[in-house]
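Dumping the structure here so I can ask a few things about it.
Complex shown without one protein chain; remaining protein chains in place.
== chain A ==
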Amino acid sequence: MSVPAETIAAVATAQGRGGVGIVRISGPLASVAAQAFSERELKPRYAHYGPFYGENREVLDEGIALYFPGPNSFTGEDVLELQGHGGPIVLDMLLQRCIQLGCRLARPGEFSERAFLNDKLDLAQAEAIADLIEASSAQAARNALRSLQGAFSQRVHNLTEQLIGLRIYVEAAIDFPEEEIDFLADGHVLGMLDKVREELSTVQREAGQGALLRDGMNVVIAGRPNAGKSSLLNALAGREAAIVTEIAGTTRDVLREHIHIDGMPLHVVDTAGLRDTDDHVEKIGVQRALKAIGEADRVLLVVDATAPEADDPFALWPEFLEQRPDPAKVTLIRNKADLSGENIALEVSEDGHVTISLSAKSTDGLDLLREHLKACMGYEQTSESSFSARRRHLEALQQASKALEHGRAQLTLAGAGELLAEDLRQAQHSLGEITGAFSSDDLLGRIFSSFCIGK
């Protein structure tokens, strides 16, 4: 085998939501991944139905796992195929797990490339693959350029600039100890490092928001029994997805619905009403509801506008607060505005909390909610503060962040400037996967133009 022994992974099916989604893994780690995902020995070339496990044995998805030991596989290497459900979030979780296991994301055309290099495709097909690699990389370059002209690139470029600024100081202190510039000893470097870390975490947050825009936001509808949560779900979905009755506690389990608002994907989760109950089934429903709240990107807390508790809903629900949803992620929905007689309106309090008065039954005010959800996803700010980050970008930011964390510990705990330097190099290498390479000679150039160096 001629290709470097790296294991690559990618989603093999078309982008978007399909019935079936396939993640393909090729390389020496494929067997390790097979074991990790299925927790059993897979018989070569047999279809095994079962759960795909995550890092902590949680079930990421269910489907068919197929293991092809090399050379009898598409690429000629060990190959694992996971055929699961087609949702982008599920596929993304599977990919993330692959990366955790030591795989890297495949470049466009890389599976075919390996197949060719391992004699799995004949020479006649070589030209076609070359064209494919060229075309896909050109396409990727165009895509990247498009994305890079936007906000994301600007932010990552700024971040990289800051990091380079920091590296200049660290490397200069190491390579020119006889100059009067020992930045490692004074607090200068640490201050700069913390600034870069802060900026990086901002970019990470915003990039995460971009991913939300692409892959969909998780919206959980929560509240007391009979506040009208299921009615709200039905109103948003535009169909009778949930059973609605006047009996409190009708919804006993978590109900999921995928909807689109102006083409933007939303995963809406209806939950059992939060209350103390002796009913065993309902109790489990409440627990699940609380769990869903904890995982939500956005919580719609629904109150009955005609009920007395509507005045201070948060104080009344200790169970809700125990889940500690970020208050900024909660929107208060005053339902049944048709009955309370209040105006259909969206109000923003001084501390930024949003309250919407609406009627799920008459659908008055539902447009306000839809606009609000779009705003939450960053719909209006796409060109300014949030970006269409790909999994690859998020991964790179994560790596960079880890390296900076590590380097900081080396500097503060052990005073090890050369190890900090190594971590900074790693961090920049990670960012470089988004923005392109930066050589050591470029770095030296910056040092020489920043400081007067040399005897």
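Definition applied: contacts are C-beta pairs under 8 Å (C-beta built on N, C-alpha and C of every residue); 3 or more make two chains touch, one makes a residue touch a chain; residues count from 1.
One rule holds for everything that comes next: contacts and distances are computed from a predicted model.
Missing chain, UniProt protein name, picked from "Amino acid ABC transporter permease", "tRNA uridine 5-carboxymethylaminomethyl modification enzyme MnmG", "Cell division topological specificity factor" or "3-oxoacyl-[acyl-carrier-protein] reductase": "tRNA uridine 5-carboxymethylaminomethyl modification enzyme MnmG".
Only one residue from A:Phe37, A:Phe116 or A:Tyr169 touches the chain missing from this view: A:Phe116.
Interface note: of A:Asp175, A:Glu198, A:Glu347 or A:Glu405, the residue touching the hidden chain in the full complex is A:Asp175. In the complete assembly, the contact with the undisplayed chain comes from A:Ala414, out of A:Val20, A:Val59 or A:Ala414. Touch with the hidden chain on the side of chain A covers residues 1-6, 107-110, 113, 116-117, 119, 123, 126-127, 129-131, 133-134, 136-137, 171, 174-180, 184, 413-414, 416-419, 421-422, 425, 437, 439-441, 443-445, 448, 452-455.
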